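The complex is shown incomplete by one protein chain, all other protein chains being positioned as in the whole.
Let's look at chain A:
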Amino acid sequence: MLAGLQCPGYPEAKLSSVSERLPCREGQAGTLLALMGEPEQYCFPSIFIYGHRATGKSHVILTLLKELEVPHAAVSCVECVSAGLLFEQVLLAMFGSESATLLPRSPSLSDFVRIYRQFCAQEPAQQTRYIVLERAELLRDMEANLLPGLLRLQELVDDNVTVILLSEIVWDKFRPNTGCFEPLLLHFPDYTKAELLQILSLDSNPSYSPELYSSYINILLGVFYSVCRDLRELRHLAALNFPKFCEPLEKGEAKESDTHKLWRNIEPHLKRAMQTVYLREVSSVQWEQQQMEEKEATALRGLSAHAHVELPYYSKFLLIAAYLASYNPARTDRRFFLKHHGKIKKTNFLKKHEKTSNHLLGPKPFPLDRLLAIFYSVVDSRVAPTASVFSQISSLVTLQLLTQVGHDDQLDSPKYKCAVSLDFISAISRTVSFDIVRYLYDFL
C-alpha cells in the first residue's frame, strides 16, 4: 500500500507522509500525482474532480499541495459573492497583497488576466501553480465567461498554471452550451463500509484501546450506514455517543471484552440518536446534556413536534380558502359553494387529467379573486372587505404559508399557491370547527 505513491521530482519522505495521511485514497492521490508530473513540468490546464460530500476531495488535493509545498491558491466559491472577490483571493495567495490592490473596482476576467500576466512576468513560475476552487458549481451563477475562462487559464496567462475544480455535481451539468475546453474528469467514489470503518477507527480515544474504539465504530456503522455515509457526520455522531458507550466500563459493570453487553447497552441509544440528533430535531448540546442527566423518560421534544401555529380567525379562513382553491379544480367550486348546484357526477364531469388525485399533483396556483370568493363563502359571518383582510393575505405570504406565483406585478391579478400540508390545514380547520374534508374534491 505504501508503495502506492511514487512520483519523480518529490522527496520520498514527503510522499510517504502524504500517503499516510490519505487512507483509502491512495489510488486517487496516485492519479493526481501522475497528472501533476514533476514540479516544473506543465500540467493539464484544468482538472475537474467530483464526488459526494465528504469523500475527501478537498482533503486529498490540499494535503498533496501543502505537503509537497507546491505554490497554490485554494478558494471556496461559496465565499466569493462576486468574481472580484475570487480574483482577489487568488492573486493574494499567488503574488501577495500588492497584486490584489491593483484590481479595479468590480474587475472583469480580463483585468484579472492582465494583472496575473504582469506579475507572472516579474516572477515566472518555477513550478506548476495550482488554483483550487471548491464548490465550483457556484461558478455557473457568476458571469458567463468566467468558467470557460478559468478552464483555459493556462493559455490566457501563458504560465504554468492549473485550475482544479471541486464539485459534488457531475461535469455534464456544467458544460456551457457554447462549447469550451473540456477539463480532465476525475471521480472520487464513496467510501465503502470497510473504508469508513478503517478511517473512523483511526481517531480512537486516547483513554481506551483502539480495538474497543473500532468495535464501537462497527456498531455505529451497523446502525447508521444505511442512512448516512457522510464521514464528517459519522465522526460527529461517534464523538457524541461514545461517552454513553463507555458508561458500563466506567461504572465497572462490564469489561472491554464484553462486546455483547456493550452492544446491548448502546444499540437502542444509537437508534434513538438516528431519529433525533441526526436529523437535528434535538441539538447536539441538548443530546449530550440528556445523556449526562439520564432523563430518558422525559425525552426532549424535537423541532417538528412544535408544528402548531396560532393564527388570527380570518387568517385561518383565508388559509382554508387558499387550500381549497389550490386543491380543488376551479370548475367544482360551483358544486361546493353554491346552494342549488344540482347534481354533478364525478366521473362524467371531469376531464381525464383531473381524475388523478389533486393531492398527488400538488397545489395549483389560483387568482386572488377566487381565493376571496371562496373565503366569503366559507367564513360564517359577513366580513367587510377591509384593508386588514388583504394585509393578512400578504402576511400569510411572508410567513410562507402561501406563496406568490409568477410575476411581481401586484396590480395585474396576483396568483398564489397554498404551501401547507393536509395535516396542518386539518388542524387549523378543527380549531374553527370547519369540516375541510367535506369540501375537498379528492375525498368525495
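Worth pointing out:
Operating definition for what follows: a contact is a pair of C-beta atoms (placed from the backbone, for glycine too) under 8 Å apart; a residue touches a chain by one contact, two chains touch by 3 or more; residues count from 1.
Keep in mind that, in the parts below, contacts and distances are computed from a predicted model.
One chain of this complex is left out of the view, and of "TBPL2 protein", "Origin recognition complex subunit 3", "Beta-amylase" or "Superoxide dismutase", the protein name its UniProt record gives is "Origin recognition complex subunit 3". Check A:179, A:362 or A:385 against the missing chain and you find that the one touching it is A:385. Considering the full assembly, A:284 is the residue among A:192, A:284 or A:431 that touches the omitted chain.
When the whole complex is considered, the residue among A:59, A:235, A:272 or A:417 that touches the unshown chain is A:235. Along chain A, the points of touch with the absent chain fall at residues 53, 76, 78-81, 85, 88-89, 101, 105, 203, 205-207, 232-233, 235-236, 238-240, 242-243, 279-280, 283-286, 303-304, 306-315, 333-334, 337-338, 341, 368-370, 372-374, 376-377, 384-395, 398-401, 410-414.
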